[in-house]
Structure formats: C-alpha cells, structure tokens
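Below you'll find the structure I mean.
All protein chains but one are shown at their positions in the complex.
We just call them A and B in the order they show up, numbering each chain from 1.
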Amino acid sequence: MANSAAATGTITGEHSADGGTTARWRQWLTSWGLLIWVGYLLAIGLFAMTGSDLAPYDPTAQQVLARLLPPFSASSRGFHWLGTDPLGRDMLSSMIAGARLTLFIAVVSTFAGMAVGVALGMMAGYYGGLVDRLVMRLTELQTAMPMFLVAIFFLTVMGPKVINVIIILPALVWPAFASLVRAETMRLRNCLFVEAAVASGCTERSILWAHILPNLASRIAVLAVIEVGHVMLAEAGLSFLGIGVQPPQTTWGLLIAKGRPYLAVAWWLAIMPGLMLGLTVLALNLLSRRLATASGAAA
Amino acid sequence: MNYGSLPAFTLRRLRDGLVVLFLVTLIIFVLGHVVGDPAEVMAPVDASEQEIARIRQQLGLDRPFGEQFVSYFGSLVQGDFGQSLWQDRPALTVVNEALPATVLLTVVGLILAGLGGSFLGMLAGARPESRLDQGANLLSIVALSVPNFWLGLLLIVIFAVELRLVPTSGFTGWQSLILPAGTLGMIHGARIFQLVRSATFEEITKPYALVARSKGLPERFILWKHILRNTAVIMATTVGWEYVRMMGGAAFAIEVVFAWPGIGQLMIQAASRQDFPVLQAAVIVAGAFVIVTNAAVDLFYRYLDTRIHPG
Partner (left out) sequence: MSKQPPLLEVKNLCTQFLTARGVLRAVDDVSFSLRHREAVGVVGESGSGKTVGALSMLRLFGPLDKVALTGQVFFEGTDLLQLSEAELQHIRGTQIAVVFQDPLTSLNPVMPVGEQIAESLRHHRRLTQAAASNRARELMELVGIGDPARRFDDLPEQFSGGMRQRIMIAIAIACEPKLLIADEPTTALDVTVQSQVLMLLNRLRKELGMALMMISHDLGVVAATCDSVQVMYGGRLVERGTVEALLSRPNHPYTTALLQLAPRLDGELQRRLKPIPGQPMAAYGERRGCRFAQRCEFARERCLAEDPPAFKIEEDHFSACWFAEERFASA
C-alpha cells in the first residue's frame, strides 16, 4: 500500500532511511565492488592463517645491498612490490607476515568482548529488575571511563605483552554488545513465541539459547564485524605507541612504528602497512553496512 | 515525558562523574601498587631482595592495602601525585606544563572538526544522493577506517617532506599546528559529518520542511534557518563527544606522531621510562577531562531539552 501519497511531508514513501545512499551503495557493492572487498578480506584472512608461507620472500631475510628500496623496484632477489626496509627485507612479505598476529589479536579480543557483552546483555534483558540495573550501571561506568588511557597504564604496569593486550582490549568492546543484546532481548522477550516456549515448559536456559539468541545472531554478527575493525585500530595504536606488541613479533601497527624514523627518506615503510590496515578496516566497515541492510531487510 | 527536575539531574550527574573519577583512581592504584610491584620496578636491576624490601618499606608498600589507598587518595586530593622518577619534580607539575599544548591542539582540532563536519554534513544531508553527498560520505567512511596516526604520517610525508609547506614536527610556531590539528579535524570531523548528515536528511523529509517550501522560501534559506535549528543540538552534543574521544586517547597518538609536547607525548615518555607517578598523573588528569566533558555534554543536552519543551 505504499502508493498512497502522504498528505504532508514526503510524497512517496519509497526511500530508505539514510537517503538512498544505501541503495546506491547496494548497486555499487553488488556489482563488482563487493566482490573486491570480500576477496580482499579473504586474502587477508588467508595470509593470517598461513603466516609467511604465501609471502613472496622470507620476511626475515636480510639483504643489506637492497636496503630502503622504494616500491616497484627490483633487486637481485627479485621484484619488490612495496619496497624494502633498512635491512633489505621485503616490505610486502613483512606485511603479510604481520597479518597473522594483527588479525589474531583483533578477532580473539572481539570474540572475548562479544562473549561477555552478549552474556551480560541477555541476562539483563531477560531477567530485568536488579540484574538489569546492575548490568546497566556497569555498562554506564565502563563507557564513561577513559578506557584507552587505562589500557595504556595497564600495559605499562603489566608489561607490553600480547597476552595483556588481549586481556585489556575486550574491555573496549563489550559495552556495545551488552547494550545491543539487552535491548533486543527485551524486545524479543515480549514476543509471542517466547510465551509459547514458556507455556510448553522450556527451561529458561533453553529459551535463551534456542529461541532468543538465534534472532539476535544477525545483529550481533553485524556489530562484531565493525568491532573487529575498531579493535584492530586500537591495537595498532597501542603497538605504535610502543606499549602493545613488541618485536620480534609483528603487527601492522608495529610496522608503522618501525617505519616512522625513516619517514623523510623511505615513506613507504610507514605508509604501506597503514594502508593495508586501513583497507582491511574499510573492508570490514563496508561489509558490515552491507550485512546490516541485508539482514535488516530480512529481519 | 517527565525527566525529573533539572537541579536533581545535575546533582545526580555530577555525583556519577565523581564516582567514575574515583573508580579510575582506584583502578590506577590497584594496577600500580598491588598488581605490579613498583619497588621491584624502581630498584636498580641488580638489587638484592633486602634492597628491594627496603625500598618497599620506604615507599610504604608493606602497609595494608586499604591504608595505602587512603593515604594515596588523600594525597591525590591535595594535588600531590608524587615525585617524578625521571625529572625529580612533582609529577603534577610536569603534567601541568604539558597540558596547555594539548589543550591548544585539541581545541583547534575540535573547532576545525566541528565547523567542517557540520557544514559539509548539512550540505550533504540536504542533497541526498548528489555527488557531494556520496563523495563526502565515502570520504568520511575512509577517514574513520584508517588509523589516525597513520593519516598524520601521510600528511607529514605529503605536506612537510615533499611539499615542504610546514614543519614536520614539534611545536615551533603556529604553522606547526596546522598538520596535527588538521589531522584531528579530519578524523573527528568525519564522524560529526556523518551524524549531522543523517540528522539533516531526517529533517528535510519532515513535513515542516515541505511546508516551508510551500511558503515560497528558497532552499538555502530553509536549510540554514529552519533545519539548522533542529540539527544544532546534535551538532553540539556530537562535538562534545568527539572531544571526549580526543582526550580519551585519540589526540595522544597524534601528539606522538608530531612530537607535540602535550600530555599524550608525556604519557608515552613516562611509560617508556617507567615513571609511574607522572604516568598516573597524566592518566588521571586526562581522564578527568574526559569525565568532565561527558558530564558537561549530558547536562547541556538536558538543559536544552527543558528549554525546548517548556510545556
């Protein structure tokens, strides 16, 4: 019945909430853009899983004669797409090798934050009352806190180790999940099918798991994709500042830091890893938007 | 809807802010004194067990936890954050010296972000699906996907190294403010842009906008006279939240990139030198900024609400 002309305001009702930009994006993404981004993410994922196996050269192989070569240069070893570092190591290979730890930290941290957030959110939304108030208070306090600063302090005190990074990063994301899940659970709790489940004798636990959670799954997934990007940026920041991952381990953030002293003479050392990081987060953002409209339309 | 009276809300909000500040100091304390061992950290590398124990006693670290915290908190409230291990001066003094540089950078960055983001956001929201709208929107997504320190480095390469228009780093006069404030302006402006854009779009689809057009008023007039009044609140609160983000860490990475002598750079230098008092002081001071700004935005929003809905 969308053909009725509204008496006031917009004449036709046929446009989306953000001004049709999503519609345009949809066209663009579905044509070939989406394929490129998904392909890119798959490639990064592949790099993460296979480590340096797919890198053109051994990232640790030094070749002092080929040091600080700009992108698209050749050395006796071969062609260096993204140049070489001060010790002659191939940049592209270093970046591919760095994908593993970067993604590992980001995914694990997001997952941990998601687990905590979803659990707390569901409890708050389902049980209400005191539990709800407690969780809400906790979320409020956590959001009001300058978490990144606390993380800096935490890592300085506890030592800049990967395990500490993975411990503190989830604290940045769990409130977002908790809020979302809490709101959705409250909404779903009042739906008829939950009443039916209760009436037919399901336990609370099974209601939560089998009935409510599946409905939330798509929205949680959309949020998770975005948050992986945020966590990735946070880890990069910490590593760049020197209090995150330490050498000899590599993440993209650390690579940027290592390249920084050479900015005036070999800009690619710092810029290229950042580019890869930025493209990955961008791909995640675009993918998450696509997922949101797709699942929003379905839900 | 009854929100409760303004004075009651103000008190509650301020109380909440203090609670959070207290929690932050508690967490810092717990992390610094109980979880880590400052005595071990501060002792020379080859110190013996007795020497470490002696240092511990000197610092009062062998007293019960509660007692330690009370005395710690007490000194904090009096402004005593301890002595910097690195500069042998009161930690708070060190922090206060670095504060003006940070304030200058963040305020200028915020102004750029607020003006740029709001202006472009209104224009884009008023012309949905136009080239301006799509281009600016894409740009904003990109700006929010890249690490802010990387963007700073990129700008240094382009403008300072290659084009030699501005200095590469340091606080050497107003030109050196351009790039760091510009970087902050771009990144934080992007989010302001997105929010203002969607708010503007929502407004132009509302009936009163159509009515205004039926009165024969031109589009630009409607945008800046009618729509702006409705989006101004969103602009102001978003600007506030972006400042929270800046002081919550985003600005500090930029300070490090540009060697800007502010709290952020101080924090990292203190961290690398294991100068806990200064690090604590910096974190707490920056945290206080965050908490105060948060509370200010909430109060501002509530105050506006009572003005807009007097009835």
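The rule we apply is simple: a contact is a pair of C-beta atoms (placed from the backbone, for glycine too) under 8 Å apart; a residue touches a chain by one contact, two chains touch by 3 or more.
Just so you know, these numbers come straight off a predicted model, no measurement behind them.
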item: From B:Val211, B:Ala236 or B:Ala259, residue that would touch the chain that is not displayed; value: B:Val211
item: Touch with the omitted chain, as defined above, among B:Asp80, B:Glu97 or B:Glu129; value: B:Glu129
item: Contact footprint on chain B, counting only the chain that is left out; value: 126, 128-129, 201, 204-218, 221, 226, 229-230, 308-311
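Definition applied: only the chains that are shown with their structure count from here on.
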item: Chain A and chain B: spacing of chain centres that average the CA atoms, whole Å; value: 22
item: Contacting residues of chain B [partner chain A, same complex]; value: 16-17, 19-20, 23-24, 27-28, 31-32, 35-36, 125, 128-129, 133-134, 137, 141-142, 144-150, 153-154, 156-157, 161, 168, 198, 201, 205-207, 210-211, 247-250, 252-253, 256-257, 267-268, 271-272, 274, 276, 279-280, 283, 286-287, 290-291, 294
item: In the complex with chain B, residue positions of chain A that touch it; value: 8-10, 18-21, 24, 140-141, 144-150, 152-154, 156-158, 229, 233, 236-237, 240-243, 253, 256, 260, 263-264, 267, 270-271, 274-275, 277-279, 281-282, 284-286
